[in-house]
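Note that one protein chain is taken out, while the other chains of the complex remain in position.
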Amino acid sequence: MSTVKLWTEEEVAADPRVKAVFEDIRATRKSDFVNNFWRALANQPALLERTWSSIKEVMVQPGALDPLTKELIYITASTINGCSYCIHSHTAAARAKGMTDQQHAELLAVIGMAAETNALANALQILVDPEFSVK
Amino acid sequence: MSTVKLWTEEEVAADPRVKAVFEDIRATRKSDFVNNFWRALANQPALLERTWSSIKEVMVQPGALDPLTKELIYITASTINGCSYCIHSHTAAARAKGMTDQQHAELLAVIGMAAETNALANALQILVDPEFSVK
Amino acid sequence: MSTVKLWTEEEVAADPRVKAVFEDIRATRKSDFVNNFWRALANQPALLERTWSSIKEVMVQPGALDPLTKELIYITASTINGCSYCIHSHTAAARAKGMTDQQHAELLAVIGMAAETNALANALQILVDPEFSVK
Amino acid sequence: MSTVKLWTEEEVAADPRVKAVFEDIRATRKSDFVNNFWRALANQPALLERTWSSIKEVMVQPGALDPLTKELIYITASTINGCSYCIHSHTAAARAKGMTDQQHAELLAVIGMAAETNALANALQILVDPEFSVK
Amino acid sequence: MSTVKLWTEEEVAADPRVKAVFEDIRATRKSDFVNNFWRALANQPALLERTWSSIKEVMVQPGALDPLTKELIYITASTINGCSYCIHSHTAAARAKGMTDQQHAELLAVIGMAAETNALANALQILVDPEFSVK
Partner (left out) sequence: MSTVKLWTEEEVAADPRVKAVFEDIRATRKSDFVNNFWRALANQPALLERTWSSIKEVMVQPGALDPLTKELIYITASTINGCSYCIHSHTAAARAKGMTDQQHAELLAVIGMAAETNALANALQILVDPEFSVK
C-alpha cells in the first residue's frame, strides 16, 4: 500500500493539469503505459509537473551521456538509497534500452565493489591525496 | 587524520605481501603514484590483497561496460554513500579516463534527479507495477 | 514477517513490565490501538521502556515545536533512512494531527529538493562558506 | 577542496546565463552574498538554472508550510544524508529565519529519536499495521 | 519479485561453474539449503564465484573475531543500509550460531543508540577531538 492513493485513468482524465502531464509522458515515451510513480505524484500537480519536466530534461533530452548509461547511473543511486520501487522501474527501463545480462552483471559487480570500498574508506577515514585536487 | 597510519614507501618495501600488491598496482596502472586508500589498507595485508584483486577483476579487466562508464557508476555510489575520499578519487579517475565537463555535468544532473525521485518514491511507498516484473 | 514475534494482548497482559508500558501508551494517546512497533519491542522490556519514555519526552511533551512539525521532521528522517514502517506510521500520525494534502505535497517537495541538493553538494564536495560559521 | 572550481565574481560576470541566475538569487534573497553551492553549480549552467528555479518554487514561494518549517525539514534530510555542507548552510538559514536555540534543541531531539526508531524498525522488520493504510 | 530470476536446482545442475559453487556452499555449511541470494547471483557466475570466495574468507575462516560477533556486525551494517533480505538472513544466521534473545535485545539497543548519536553528531558537525588521533 502506498501513503497516497494511485490515480485511475478516470481521475486523471478529470483533472486538466494531471491529464496534460500524462499525455506528454505517453507522447514522449511512445507508450500508453504510465507507471505508478506518476499516479502517486498526481495527488500533487505542481510536484508532478516539475518532476516530469526535470526528468524529461535530464533523462530524455540528448546529451553527452547516452540513455543507457543514464539508466545505469539511476539504478546505482536507487540501489544505494535502497529505493525498491526505483530499482525495479529503472532496471526494467535499462533492459528496455538494451542492457544485456552481461552489462547488468558488470553493473552489479561495480556497485558492489563501490559499496565495499566506500565503507572501508569511511571506516579508515582516509585523507584525500593532494593529487586528486582540482587545480 | 585517518583511524590507521598510512604506510610510507619504506614500510611498504619492508613487507613482502604489501610490496607485491603495491608493485602490481603500479604495473597495472602504469603509474608510480599509489594513493592513500592502499596505504591505509596496507595495515591489513589479507584485506589489501583481496580488495586489490577484486578491483582489478571488476574495474580493470575488459568487459561489457567501458572503463569510463564504470567510473561514473563508482562516483554515483560514492556520492550516495557520502564517501568523501571515494568521490575525490573516482572523480579524478574519471577525468583521467576522459570524462568531459559536459559528461560530469550530466552525471550530476542524473544523480540529483535519482536522489530526488528515490526520496519521493520512498515517501510515497509506491507499489511496484506488475509490468516491471521479471517473467 | 518480522525478525521477532509480535506480542498479542494475552502475552502483554501476562508480563507486568510490558503491560505497564502498553497502559501508558493507551492513556497518553487516548486510544486503545497499540501499533506493531511496540508489539515487537515487547520482546525487549528494557528497550521498550526506554524507547517509550524517550518518545513521550520528545514527541508528546509540549515544547518549542508543535506536534505536527515534529511529525513532518519524523517523516523526513524516516524517508531518507528508507524505513518503510516508519514512513507509514508517521504519515498516518501526521494526518491524525491535521496534516492537509497540500502540506503533505509541500513536505514531499522539500524532501525531494533536499535529497537532490544533498547529492549535488556531496558530489561537488563543496567547501563550507565561512559565513555559515557559528561565531 | 571541491571536485570542481568555485566561480569568482569575475567569472560569473563574464557568463550571461550564470550572471542572470546570480542576479536573481541576490534579488530574491535581498542579500549580496551568494554561497559556494551556486559557485560550484555555475560550472553547469543548465543544472544551475534548473536547481535555482526549483529551489525558488519549493523554498521561497509562499505555501502551506512556513519558511522555517521548510528549513527544519531540510536540515533533517541533510543530517540523515550526512551532507556536511547542507547541514551548515541550512542551519544558518534556519537561524536567519528565526530558529531559536530551544527549537534547534527540539529539532535535534526529534531527528535523534527518528534515527533510533528507524534503525529499530528496520532491524525488527516490523509489519505495517493495516490501520495505517490509505483508504 | 526480484530483478533477476532465481535459479532452480535443475538450472544449477546444468551449469558447471554455478554447480561447483553451490556444492562448496553445501559442503562448507554442512547443509543442503542454499538461500535465494546465491540463486540470484547464479545469473552472474563470475560475481557468484568471487562473492562466495570472499564470504568464505571473511565469515567462515577462523580469525580474531568469533563467528557470532561477525554476524552481529553483519546485522548492524544491513540494518543501517536498510537491506531487508540481509537483515532476515543474518538474523537467522546469528540465531543458528547461538545468539540469545538477550543478546539480540542488546544488539538492537546498541544499534539504536548508535543511529541516534550518529544523527546528533552529524547535525552538530562536531569537531574530532585531537585525543582520538592515531599517533
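Per-chain numbering from 1; labels A, B, C, D and E assigned in written order.
Here is the rule we use: a residue touches a chain if its C-beta (ideal position, glycine included) is under 8 Å from a C-beta of that chain, and two chains touch if they have at least 3 such contacts.
Every value quoted in this text rests on a predicted model; they were computed, and no experiment measured them.
Chemist: The complex has one chain that is not drawn here; which of the drawn chains does it touch?
Modeler: Its contacts among the visible chains are A, B, C, D, E.
Chemist: Using the touch definition up top, pick the residue from A:Val4, A:Val58, A:Met99 or A:Leu120 that touches the left-out chain.
Modeler: A:Leu120
Chemist: Since one chain has been left out of the picture, which residues of chain A touch it in the full complex?
Modeler: 75, 79-80, 82, 84, 87-88, 91, 107-108, 111-120, 122-125
Chemist: Under the stated touch rule, tell me which residues of chain E contact the chain that is not displayed.
Modeler: Those residues of chain E that touch the unshown chain are 1-4, 6, 33, 35-37, 40-41, 47, 51, 54-55, 57-59, 63-65, 69-70, 72-74, 76-86, 88-89, 91-92, 100, 102-103, 105-107, 109-129, 131-132.
Chemist: Name, in rising order, the residues on chain B that touch the hidden chain in the full complex.
Modeler: 1, 3-4, 43-44, 46-47, 50-51, 77, 81-83
What we mean here is this: only the chains that are shown with their structure count from here on.
Chemist: Applying the touch definition from the top, give me the chains sitting in contact with each of chain A and chain D.
Modeler: Joint contacts, listed by label: B, C, E.
Chemist: Report, in degrees rounded to the nearest 5, the angle of the rotation taking chain A onto chain B when the C-alpha atoms are fitted.
Modeler: It works out to 180 degrees.
Chemist: Which chain maximises the distance between its CA centroid and that of chain E?
Modeler: Looking at centroid distances, D is the chain farthest away.
Chemist: Determine the centre-to-centre distance between chain B and chain C, using the mean Cα coordinates as centres, and give it in whole Å.
Modeler: Once rounded, the distance between the two centres reads 34 Å.
Chemist: Counting only Cα atoms for the centres, state how far chain C is from chain E in Å.
Modeler: So the centroids are 27 Å from each other.
Chemist: Can you pull out the residues of chain D that are in contact with at least two other chains?
Modeler: As it turns out, chain D has residues touching two or more other chains at 1-4, 46-47, 50-51, 54, 57, 77, 79-84, 88, 91, 107, 111-120, 122-125, 128.
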